[in-house]
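A single protein chain has been omitted from the complex, and every remaining protein chain is retained in its original position.
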Amino acid sequence: MENTQTPPPVLEVRRLSKAFGGLKVTNDVSFAIPRGELSAIIGPNGAGKTTLFNLITGKLVPDAGEVLFKGERIDGLSPADIARKGIGRAFQITSIFKERTVLENVLVSVLSREKKTARLFRRATAYGDAVREAIEILATLSLEAKAGEMAGSLPHGDQKRLDIAVALALNPELVMLDEPMAGMSPEERTITVDLIRKIWKEKALTLLFIEHDMDVVFGISEWIRVLNQGVLLAEGTPAEISRNREVITAYLGEEIDE
Amino acid sequence: MGAKRRREEWVQWAVALALFAVVPLLGKRGFVNMGNEILVMGLFAMGFNLLYGVTGMLSFGQAAYYGVGAYTVGLLLSKGVASFWVALPATMVVGGALALVLGPLCIRLSGVYFTMLTLAFAEMVWGIVFKWYDFTGGDNGIQGIPMPEALHGPLRYYYFTLAVVFASFWLIRRIVDSPFGAVLQSIRENPERTGFIGVKVRRYQLAAMVLSGVFAALAGGLFAGYQHSIHPDMLHWTKSGEVILMSILGGVSSFFGPLMGAAVIVFIEDMIGKYTEFWEIWIGGIMLAIVIFFPRGVIGTFDTWITRWRNHGKHADTAARP
Partner (left out) sequence: MDGNLLVAQLISGLTSAMTLFLVASGLTLIFGVVNVFNFAHGSFYLLGAYFAYQVVAVSGVGFWAGVLLASLGAGAAGVLMEYFFLRRIYGRAGEAGFQILLTYSFILILDDVVKMIWGTGYKSISKPEALAGPFSVGEVTMPRYDLVVIVIGLAVAFGMWAAIKKTRFGRNLRAISSNREMASSLGVNVPMTLSLVFGLATALGGLSGALSAPVRTVTPGAGIEVIIGSLIVVVIGGLGNFWGALVGALVIGEVTAFGILFLPQWAILFSYAVMALVLIFRPEGLLMKGGAAR
């Protein structure tokens, strides 16, 4: 735009639209996420939040509009290509490799990032640097003690964190978490929120998450975007959003603490 | 992970190798023959399991590669075009090439449709071999395939097969443990997530098909050498079914499972063959029983029972693991 010194936003979505049958699930959505922002996307059920994530990460192809990552168009690319460009995503319904150990779950992601996956002869676990890195990532999510366990046998909260770890192993610049707290007990939530904030700070990530838990959303976000029925209703600081009439009517229905 | 499991594995390998090495010393020609067949089918099954147990792709058409491998050896040798030492490695090239042609077509669809496509294209290959009388000998097949002097006699051929097969097992093991193998297993567990970690899933699925085809063709070539003949039955869909049965009987998630399954099935088929021509109903019955009562494979299920019994005995205060 005017100031050529500012780097392009990490993620920019322009007039993004997607319809299923006759229903517009994503309706002309536009926003830009600056580097380093910790932001949330909220909205009532069926607002199209996960669909938005799917459009950004390549699982769905938009009917109209563009998605730009660091100034480069990525709409239409495959999820694998987009992941390689630097977007890591965690899933609402836990998406891990269940009959593999916790370590193997993260290790394959590290090896993929390092483009070592065509190697046929050496044991994967013999790649010392990759293994060390995988364990470090597990440690940032407090999972390193369970490295040898089967992912499918972990309690739900650990599986959700493993899901995040697999995404982090890609060393992404943009991390997208879809309801990272879903199904967790209050204690687990607090732990996980702290972990997420710590990781965001230490790795200087841009982090975007979908959440329903308003304490979490208003607790850590710098910026909030509200989706309702496929439309971007409003965006702003937590304070602004909590006072926004439309948001309150559409979604919250009662007063909330800031 | 770790040294203990590594040592346990070495023991398994040593025991397996020793068992097979000792068979001829038992004196009976019949044992050597059966051992040879088990080795060949074991290789075929292990190659199949690379696709099914490791990558999660159920192919019902591996017989095409097995048969094409057998015919490569059979045709090259009977027409005097090449020696066995050239023909056998050639099987791997031919098997891989066929997979490169058929694979991309089959991978276009997933799930049951993938399975059915593998069957359909295998039937097509069988049909071509069956009808191309002038080239392949059609329904008669080709008999009297000459073997090199160095491999004359069942004993020599047996040990040759043993060496080739176990070398292939070692290769397969390396592949499964490698980063490439880790990706294949991720694809089995969660193909969508594997894409999201930056992997071009289809490419790896095709690679798995090629590797599986290579080992199947090698097994076919070894069988042609053992049998001194080739026949379209080697490409018949029941051959594809047989190798699936061997893998699920032995257990698809254990490395030597398919080999053990091969041993059991070869033995059973031999027994059944002596008493009745109606072998399909027995094989079908065994498969039905496995599917309903032993979904983890018979050997896999016994393994679980034994582990549970051991754990129950040792750690009565800890909860049993599923």
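Labels A and B are assigned to the chains in the order they are written; within every chain, residues are numbered from 1.
Basically, contacts are C-beta pairs under 8 Å (C-beta built on N, C-alpha and C of every residue); 3 or more make two chains touch, one makes a residue touch a chain.
It should be emphasised that the depicted structure is a prediction, and the values quoted were computed from it without experimental measurement.
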item: Residue in contact with the excluded chain [from A:P79, A:G157, A:P172 or A:P238]; value: A:P79
item: Identified contact with the non-displayed chain, of B:V32, B:I248 or B:V266; value: B:I248
item: Options B:W10, B:W85 or B:Y113, residue touching the unrepresented chain; value: B:Y113
item: Contact with the hidden chain (one of B:G30, B:G127 or B:G153); value: B:G127
item: Residues of subunit B in contact with the chain not shown; value: 58, 60, 105, 108-109, 111-113, 115-117, 119-121, 123-124, 127-128, 131, 195, 237-238, 241, 244, 248, 278-281, 283-285, 287-288, 290-292, 295
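What we mean here is this: only the chains that are shown with their structure count from here on.
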item: Cα-centroid distance, subunit A relative to subunit B, in whole angstrom; value: 42
item: Residue ranges of subunit A in contact with subunit B within the complex; value: 57, 59, 78-80, 83-84, 89, 91, 95-101, 103-104, 107-109, 111-113, 116-125, 127, 148, 153, 166-167, 169-170
item: Subunit B residues touching subunit A - in the complex, by the definition given at the top; value: 1, 174-175, 177-183, 185-186, 188-190, 192-201, 204, 253, 321-322
